[in-house]
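Report on the structure given below.
All protein chains but one are shown in place.
Note that the chains take the letters A, B and C in the order they are written out, and that residue 1 is the start of every chain.
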Amino acid sequence: MNSIIRDINLAPSGKQKIDWVRKNMPLLNAIEKEFSETKPFAGLKATVSVHLEAKTAYLAQVVAAGGASVCVTGSNPLSTQDDVAAGLSDSGVPVFAWYNSTAEEYNRHIEAALDHGPNLIIDDGGDLIHMVHTSRQDLLQNLWGGNEETTTGIVRLKAMEKQGALKIPMIAVNNAMCKFLFDNRYGTGQSVWDGINRTTNLIVAGKHVVVAGYGWCGKGIAMRAKGLGAKVVVTEVDPIKAMEAVMDGFTVLPMSEAAKIGDLFVTVTGCERVIYGEHFKVMKDGAIMCNAGHFDCEVYKPELESLAVEIKEQRKNITGYKMADGRWLNLLGEGRLVNLACGDGHPAEIMDMSFAVQALSLAYLAKNHDKLEKGKVIDVPAEIDARVAQMKLAAWGTKIDKLSPEQEKYLNSWG
Amino acid sequence: MNSIIRDINLAPSGKQKIDWVRKNMPLLNAIEKEFSETKPFAGLKATVSVHLEAKTAYLAQVVAAGGASVCVTGSNPLSTQDDVAAGLSDSGVPVFAWYNSTAEEYNRHIEAALDHGPNLIIDDGGDLIHMVHTSRQDLLQNLWGGNEETTTGIVRLKAMEKQGALKIPMIAVNNAMCKFLFDNRYGTGQSVWDGINRTTNLIVAGKHVVVAGYGWCGKGIAMRAKGLGAKVVVTEVDPIKAMEAVMDGFTVLPMSEAAKIGDLFVTVTGCERVIYGEHFKVMKDGAIMCNAGHFDCEVYKPELESLAVEIKEQRKNITGYKMADGRWLNLLGEGRLVNLACGDGHPAEIMDMSFAVQALSLAYLAKNHDKLEKGKVIDVPAEIDARVAQMKLAAWGTKIDKLSPEQEKYLNSWG
Amino acid sequence: MNSIIRDINLAPSGKQKIDWVRKNMPLLNAIEKEFSETKPFAGLKATVSVHLEAKTAYLAQVVAAGGASVCVTGSNPLSTQDDVAAGLSDSGVPVFAWYNSTAEEYNRHIEAALDHGPNLIIDDGGDLIHMVHTSRQDLLQNLWGGNEETTTGIVRLKAMEKQGALKIPMIAVNNAMCKFLFDNRYGTGQSVWDGINRTTNLIVAGKHVVVAGYGWCGKGIAMRAKGLGAKVVVTEVDPIKAMEAVMDGFTVLPMSEAAKIGDLFVTVTGCERVIYGEHFKVMKDGAIMCNAGHFDCEVYKPELESLAVEIKEQRKNITGYKMADGRWLNLLGEGRLVNLACGDGHPAEIMDMSFAVQALSLAYLAKNHDKLEKGKVIDVPAEIDARVAQMKLAAWGTKIDKLSPEQEKYLNSWG
Partner (left out) sequence: MNSIIRDINLAPSGKQKIDWVRKNMPLLNAIEKEFSETKPFAGLKATVSVHLEAKTAYLAQVVAAGGASVCVTGSNPLSTQDDVAAGLSDSGVPVFAWYNSTAEEYNRHIEAALDHGPNLIIDDGGDLIHMVHTSRQDLLQNLWGGNEETTTGIVRLKAMEKQGALKIPMIAVNNAMCKFLFDNRYGTGQSVWDGINRTTNLIVAGKHVVVAGYGWCGKGIAMRAKGLGAKVVVTEVDPIKAMEAVMDGFTVLPMSEAAKIGDLFVTVTGCERVIYGEHFKVMKDGAIMCNAGHFDCEVYKPELESLAVEIKEQRKNITGYKMADGRWLNLLGEGRLVNLACGDGHPAEIMDMSFAVQALSLAYLAKNHDKLEKGKVIDVPAEIDARVAQMKLAAWGTKIDKLSPEQEKYLNSWG
């Protein structure tokens, strides 16, 4: 296979980035070493579709070290970094992706990566899974199963499972405790603000920051907004989550009210059309919107564009939309994942945990694929979660207590 | 039935306390009104064993308003407030409890409350359930089932269920989202520090506060300790919870190390012997210990007493133990639940949510008892959780968004 | 002199309280030891008027250990603890104060303490200084000078100084860095919430807490309210402080707006009539007000009383005022300092710093009184501030860096 990338000359910069994250991902280091010896993927083909920046490149290399023939595509047109793509390709892993691909190019890249004929896939948001269940069902025959990285992808898989449409076993990597409790909360929490701050160069303290969605990602974003001095407003559709937001000291409002007072909006619901026409009409001049959910449909761009009398780049990754009454509304990173479109994604140590779950789950799939029920969304085995946790504590050098036999007995008694 | 209480002359003070919480428990107000009309407990007998302060008294009155013949006992020797007991008794609900009961008195009071021959019970920690499954199995015949309030009680019930020892259906009130996400976290978080601060009159800021256990209660206690300016140290036996503590900015250590640096210790593990001999030996002079777990076995008093060369009250609710080397170690509230033994328990609005779940779950039991499997720990029905959440949002006047039909459809599609 | 106290039989309880704070005030321990040897007050008389709870009692004993003939009165009718007064009196220091004194009694107690004919005074809020400059000017002749503890007292002294009314040198203890940066911020911050929480037993998280005044005390109260999960609203008259509040993540409003949304109000401005008639009229049913400023004029009680159709105690230290439209407004501790009227005042370790400044400043006055300009408000000597800081760091066992000679030189060069 020949890579389809922007410019192979960018490889040195990409390799430097990959080297940096390798130095900061001790769990993957250990797994890479183990895989090099045990070769869990010997003779197998794997296709990876994950936001193509340095951490993902390293994950692909770890899977390759395990004996797989790996190829990689992106999972969002704006999250692919061309230098990383070049560096990864130069290291021997074929890549099909470039930054700012058109919808057509993006699909072509996914298809090229699937042409590899994978036995295993790593998916992020469900674009691979969608294609092999629609236009490329021919690939299902050799496909043993795969992993899904995100909450959004799992919502889609669950819908497929319910409708009997899913044809292979898929491991819900997102639902591992070592993943969603850390990646979604602390990873998203920090990286979203990294993306916003470097893009806007505006103060967060004192601003009304509206966070749409108070799931694990939203909790992380709101927590860090508070840590930066913002007045946080939360919108929710779930009463329990709404109450948690209130008790965490935040103001809870419907979006129709929040739209009027917000200075900066972050959507992270996994749903569509969270901010739309009637909201655009009441927003303050200069309001800034961005999205941290998987798809770019949360801030509803078609309506924003149709309301605009002028559209103009305000600064790198900031698009300004001028309303008929003169107000400018600003959208970061085209409404795509702000931490990836306007930044480098999650911190390396966080992805180290998530990708350790990915790598070990993929090895589990390779070994157990014939015992797994097709068409099911499968939990990450508890022992993988436990192992990753132990590895992470060891990497920190953190020691914890152990239940004594007497304590174990106490906890199992009632007399 | 005649109440067994300290002094009926304390009734006016107790009634004032009950009136105050009634004014601050709008959910129970609404349920009281409804029950007065629907009489879900008409003709039934109920026994309540919950920490007997004002909120519990009001819960008992609400159940009584629903037509039940109710009687009440405490659930911890130090958490019963004699004036509240008198006020409740004076309002027509028999009470069997007093402050600082001996172990023998405490058991006698429980038995007296069970002599009522209840059809329904509300238990807190499992003392009622224990007695009806051991010395008073005669009561099982008329006992339709009950509710359990605490994590600890549910651990015991699950052990019974596993061993086939449980003979009635028990609803795990603690596991309702409207309960554990709020009561265990924000309720415990605030009330523990209320109890500690009023008892010690010492500064929290700058101190090393050791929180043993990072479950929902521990998370709340640690969060508020941080809010008060402490340097928080967490001890855990669960790797995932330990990692959460690290990422929340806390130091995680085994107790053997934490014991050396802690100024103030709070145990909240639900386990036994969390702080014991080897820890007492290395603690700093003046160290303060307290417990927020259900039983008083977390700080291991027998060993503390045997190590002491002198034992002396230092201030109300503070017992000082002098070690042979001259260090004084201090224990608050005899190692019993510090928020109840040294305070008034959880804030009223928090118990309003928990007790709304209690009241509605008890009505559910009354109506459906013959359909419920005996010997099972049962989840609170989702519609009760949803209803309590709606009531609480309404009480705050908080409005939230609603999924549109298009959004519902989006969330159920995958194409 | 014979003490004027409520009941000498309360002495054991008071002594226990004093013993407890003594164990937690290492700076005063060291100063007591030094004074016992150096006797800086040999042959002198001192009158102390400070909120009479255990820490103040110990301060009086430390001054007595320095050779002074000391007597003590309170500085607020509700902050005197009768058991502490008895315990202190029993230890040999005459006391003139009791809890809940009438205005007339309160003044009589102050006068009794001044009849001692002091050479030195320790004042808290300015009641001593007022009396010796008005009805008891006869005492000025022997009075060498004194210390003032509070921001409020210093505002009064500065007014006197400007008008030429002040006749003795007064040291502004409050303005020492070891005092106002710690006592006013962390001391008030914690103790106000201790007082509120133990008195109301209501949740703070999720509530709108209005803090009137964003000086050091207000900053501390707001910081801890945030730490407890409140949504904090600040009112201010100073634009700079208002901007700090905004940047700290708080909402800034005029009181007329804040009154409508607040659930709990704390005034701490040092000014009068901060919350009054027009505010009472728009407050929510059940709103709670309290004060942490020196005088009880911040929540304007005369207007509250005249608007009320019914006044009734709701719980210990909570007075309910029923408005004509049926709303109940609640006032804690009669609008007097809530941390003292409803609690035990600042944590011991904080007062250890403030009172170390008091004790050393008083010794400075004793030694240098003839060199000090009469009628002036004098700063605490920098060496006292430095010494207290060093003592406190040593008590914590905290080590810090030291500038090297090269660094000193660097900081003094410009080339």
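Please note the rule applied: a residue touches a chain if its C-beta (ideal position, glycine included) is under 8 Å from a C-beta of that chain, and two chains touch if they have at least 3 such contacts.
Nothing here was measured: the structure is a model prediction, and the numbers come from that model.
Peer 1: I'm checking contacts with the chain that's been left out. Which of A:G74, A:P169, A:G206 or A:P239 qualifies?
Peer 2: Of the listed residues, the one touching the omitted chain is A:G206.
Peer 1: Going by the contact rule already stated, which one of B:V246, B:C271, B:A287 or B:A389 would touch the omitted chain in the full complex?
Peer 2: Among B:V246, B:C271, B:A287 or B:A389, only B:V246 touches the chain that is not shown.
Peer 1: Can you say which of A:A113, A:I350, A:A363 or A:I378 touches the chain missing from this structure?
Peer 2: A:I350
Peer 1: Any idea which of C:A242, C:M323 or C:L372 touches the chain not displayed?
Peer 2: Final answer for the missing-chain contact: C:A242.
Peer 1: Residues of subunit B in contact with the chain that isn't shown?
Peer 2: 205-206, 226, 229-231, 246-251
Peer 1: Kindly note down the residues of subunit C that lie in touch with the hidden chain.
Peer 2: These residues touch the chain not displayed: 126, 130, 134, 155-157, 159-160, 163, 165, 177-178, 181-182, 185-186, 235-240, 242-244, 246-247, 252-255, 257, 270-273, 385-386, 389-390, 392-393, 396, 398-404, 406-407, 410-415.
Peer 1: Can you name the residues of subunit A that touch the chain not displayed here?
Peer 2: The list for subunit A reads 16-17, 19-21, 23-24, 54, 186-187, 189-190, 193-194, 197-198, 201-206, 224, 226-229, 286, 313-315, 318, 328, 343-345, 347-350, 396.
In this section, only the chains that are shown with their structure count from here on.
Peer 1: Which chain is in the middle, if each chain's centre is the mean of its C-alpha atoms?
Peer 2: B
Peer 1: What's the distance between the Cα centroids of subunit A and subunit C, rounded to whole Å?
Peer 2: 53
Peer 1: When the C-alpha atoms of subunit B and subunit C are each averaged to a single point, how far apart are the two points in Å?
Peer 2: Here subunit B and subunit C have centroids separated by 36 Å.
Peer 1: Residue numbers in subunit B touching 2 or more other chains?
Peer 2: Correct list: 186, 396.
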